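Contents: one structure, followed by commentary.
A protein chain is absent from this complex, but the other protein chains hold their places.
Each chain gets a letter, A, B and C, in the order it is written, and its residues are counted from 1.
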Amino acid sequence: MISFESDYVLGAHEKILELLLETNAENLSGYGEDPYCRRAKEKIRALCRCPDADIYFFTSGTQTNQTIIDAMLQPYEGVIAATTGHVNVHEAGAIEFTGHKVLAVPQEKGKIQADTLRNYLEIFYGDSSHEHMVFPGMIYLSYPTEYGTLYSLEELKEISQICKQYDLLLYVDGARLGYGLMNSESDVTLPDLAALCDVFYIGGAKVGALCGEAAVFPHHNAPKHFVTIMKQHGALAAKGRFLGVQFDALFTDDLYFQISRHAIEMADRMREIFCEKGYRFYVENSTNQLFIVLENEKMKELEKSVGFSFWEKLDESHTVVRFASSWATTMDEVDFLKQVL
Amino acid sequence: MISFESDYVLGAHEKILELLLETNAENLSGYGEDPYCRRAKEKIRALCRCPDADIYFFTSGTQTNQTIIDAMLQPYEGVIAATTGHVNVHEAGAIEFTGHKVLAVPQEKGKIQADTLRNYLEIFYGDSSHEHMVFPGMIYLSYPTEYGTLYSLEELKEISQICKQYDLLLYVDGARLGYGLMNSESDVTLPDLAALCDVFYIGGAKVGALCGEAAVFPHHNAPKHFVTIMKQHGALAAKGRFLGVQFDALFTDDLYFQISRHAIEMADRMREIFCEKGYRFYVENSTNQLFIVLENEKMKELEKSVGFSFWEKLDESHTVVRFASSWATTMDEVDFLKQVL
Amino acid sequence: MISFESDYVLGAHEKILELLLETNAENLSGYGEDPYCRRAKEKIRALCRCPDADIYFFTSGTQTNQTIIDAMLQPYEGVIAATTGHVNVHEAGAIEFTGHKVLAVPQEKGKIQADTLRNYLEIFYGDSSHEHMVFPGMIYLSYPTEYGTLYSLEELKEISQICKQYDLLLYVDGARLGYGLMNSESDVTLPDLAALCDVFYIGGAKVGALCGEAAVFPHHNAPKHFVTIMKQHGALAAKGRFLGVQFDALFTDDLYFQISRHAIEMADRMREIFCEKGYRFYVENSTNQLFIVLENEKMKELEKSVGFSFWEKLDESHTVVRFASSWATTMDEVDFLKQVL
Partner (left out) sequence: MISFESDYVLGAHEKILELLLETNAENLSGYGEDPYCRRAKEKIRALCRCPDADIYFFTSGTQTNQTIIDAMLQPYEGVIAATTGHVNVHEAGAIEFTGHKVLAVPQEKGKIQADTLRNYLEIFYGDSSHEHMVFPGMIYLSYPTEYGTLYSLEELKEISQICKQYDLLLYVDGARLGYGLMNSESDVTLPDLAALCDVFYIGGAKVGALCGEAAVFPHHNAPKHFVTIMKQHGALAAKGRFLGVQFDALFTDDLYFQISRHAIEMADRMREIFCEKGYRFYVENSTNQLFIVLENEKMKELEKSVGFSFWEKLDESHTVVRFASSWATTMDEVDFLKQVL
């Protein structure tokens, strides 16, 4: 069945597979000390315009979030996240597992408003008993958010300003970063992220790779002995090459951006179709995940002909579902969607 | 200055000091294996009407919460608490430090409503991705709550029912349990708590002891090797006698209940005074903590003559403050309060 | 340069790459819920003759050890390992990171003797203060060990017997399991391991895969909600297919065993050569890692022409080095080694 269930239902982009094949017989050092890891890092540094960035490759998003947040926070600090943030809801407590509280704050369409943040921080520091509380040490944003929405450059700058004022780190989870950057709404670039964040990651698994996420510490500011910390978190791959090769391929000839843009074109077409057919959007966004409100009856009917994800129950008779495009979505699939809707 | 700042501003009740003196020269085993610990446990078992209860003494409330919650939860489980719950706000992340998430749910006047709980659990189990989420494993209530409010026996029974339905443990934090039981509103007794909870603790530090909290597992259901777990959490005192002696004194001749009732009588009188003088209560309750809304100007004036605690900022011109009575509050102090208000 | 540095210097076996390519365009569910994961599991169950086994795929060995040990131990328990055990020395404290002590016991050539174990357990349970100590909850063995040595079936049975007597779990780290099974000395089979262990893992990364380890709980005895626990440890891959496909390929037509046997044949030939040339073995074994004592001068000379690993300093003038064969080692490479030695 044709499926828009998620952006990780297919394997890897063919260029990635080609490079894996091509380099397979090379005799390479382990643990990320190979030329493909090095080349991929150089390409990412250049794209981010931060020649001194420290870059590390991970195998999954939760692993990346867990290791980075734990390594960068002080023991008495927690991480501020939207109540809907992935680290707060869908990582099985991976952050708390490392001893840190997720300080959940209210969100709007998946985004944390600067005012919400300011308010939270003023109350925290205004409370005379805050020495008995978890100190906020970092802000976690996802770009795009879990609802596919985007922070504008202006919003990111304002949040970054607040971080500086309150001595907080700014971390951006870019599991779907390509789809966040390559759409009609975004005014944010990789160099912007590198300039504003203390750390962010470029997601591979949802943008054409078999697996892999590239953590970027733009200011040569990775925590000391970060390889040891990765090992301690079970996050260091012996054959680091299979991550380096994938990112090397993704950042050769703009592949990462091209396939991201393709996914967005498919998503834009899907948005038009849902609009034309009178479907209701739960949240409007310009990225690759469409959140649609369906009557339960309609949902059951549609399930027979096309794949999508349950998202959440809206009320007794309606459900929010997700249709996602990806780097691999074809025009034929979108046409098929049009027919069955 | 006369102070109503908290219920732990004085030392210990004289009967406790007397027994400490009286037993001081006795040669006793350590780590809770002394006759005073045993006697105190027997008295508590009798009062709770649970002859098989496992009982352990701790030195602080946060230590008690941390050790119990960590020991009773499965690794993949978190504890449900009110957003205002002590474990969620004022324990510096002690629960998360042990790897468990506090699953904060909305509250009303410090209490979790049964409907809130049901709703939370239905959404959790209705979510097809809940295997990627922290499982609720326990409900944490405080009795009285952080706002001095009380669950009725009916409410506790309903919550206990939900716990059984969803296979959750029920834990009651009784840091101020005496004040929760010995007031005009409460219809809950120690045997009720023992019957409804999987574990609860009887607070000593705020009810006449120098320090000490008694954890009660009513159904002989303490986790296996609980002494080892306490040791591992840094929660095992070498001279356990100083905890046993204090609880032995507190549960001799109803001392715990008498001094709790005294504190409530003082608090009731204070409530009348605040009422008469036209002060506004932030939350109404019948226990030993009074939450009063003061104009900021008035607050500054009052601070000069009497001690109380800042609680939270209400708006630009008003502040919530706390006046607490305790086992040691005297009628003279209350009369003094009347004069300065 | 031709290198015998380790058994993870190359990419993946071609059959694995072929299956990755072949299945790449298939639309598959994530998180291990795809037909390739299912097929691989079925094949492993059949080979282990444990039709009810629970099987999970991980991306690295340390991650596997960390998640399994943490999930299976009680909070007050530690894991017994040889002082030279991988979890004790070379995982950057990944076990302690999850709160568990590695209880290191003396070893001989990398192996724990049954008597050592018995002695340790007798002393532990004979110590009246053992409630203040970490309880032994599991025994960790590696097969082959870090020195390439092997337990005989008789030895494993004896250790398993001790485990039963003292209520300990038996866990075998099979990072190089293929090389442990397919050599002239081993009298242990996969069904033996499945019968004797509570859990073990079949290593992929060092035996032909890009990455991947298969954890086997032979008696349908995986800890409850193990997927959630994996997620919490950052060990759940979104596109589980890339692990399933690899193990499916490895366990099709005996590939895993064939390539393991090939590596052993190459290692046997290397052993002969070292013998003939009068080199001294630090530890004798029959698996794929050869530990050779070199004079420091000789070592420096050899380094110019062939790759190998530093292992440990033996004395002022001698060093222990490792030459490893792998599934990919060729006869030409071995011939080359003969020339340069």
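We adopt the following convention: a contact is a pair of C-beta atoms (placed from the backbone, for glycine too) under 8 Å apart; a residue touches a chain by one contact, two chains touch by 3 or more.
Nothing here was measured: the structure is a model prediction, and the numbers come from that model.
**Q** Hey, which of B:Phe135, B:Phe242, B:Tyr256 or B:Trp327 is the one touching the hidden chain?
**A** B:Phe242
**Q** Given the contact definition stated above, which residue among C:Glu91, C:Asp173 or C:Asp192 touches the chain not shown here?
**A** Residue touching the chain left out of view: C:Glu91.
**Q** Just to verify: which one of C:His100, C:Lys206 or C:His262 makes contact with the chain not shown?
**A** Of the candidates C:His100, C:Lys206 or C:His262, C:His100 is in touch with the missing chain.
**Q** What is the set of chain A residues that contact the non-displayed chain in the whole complex?
**A** Spelled out for chain A, the touching residues are 70-71, 74-76, 99, 131-133, 135, 224-225, 227-229, 231-232, 236.
**Q** Residue-wise, where is chain C in contact with the chain that is not depicted?
**A** Residues touching the hidden chain, for chain C, are 76, 78, 89-93, 96-102, 104, 123, 126-129, 131-134, 310, 312-313.
**Q** Take the complete complex as the reference. Which residues in chain B touch the chain that isn't displayed?
**A** Interface with the chain not displayed, on the chain B side: 1-3, 5-6, 8-12, 14, 17, 20-21, 23-30, 59-67, 91-94, 97, 205-206, 210-211, 228-229, 231-239, 241-242, 307, 328.
Everything that follows uses one rule, which is that only the chains that are shown with their structure count from here on.
**Q** Can you figure out the chain closest to the middle, judged by Cα centres?
**A** Going by the distance between chain centres and the overall C-alpha centre, it is A.
**Q** Looking at C-alpha means, what's the farthest chain from chain C?
**A** Checked the centroid distances; the maximum from chain C is B.
**Q** Which chains touch each other through the most C-beta pairs?
**A** Top-ranked chain pair by contact count is A-C.
**Q** Between chain A and chain B, what is the gap in Å from one C-alpha centre to the other?
**A** 41
**Q** Residues of chain C that contact two or more other chains, please.
**A** 228-229, 231-232, 236
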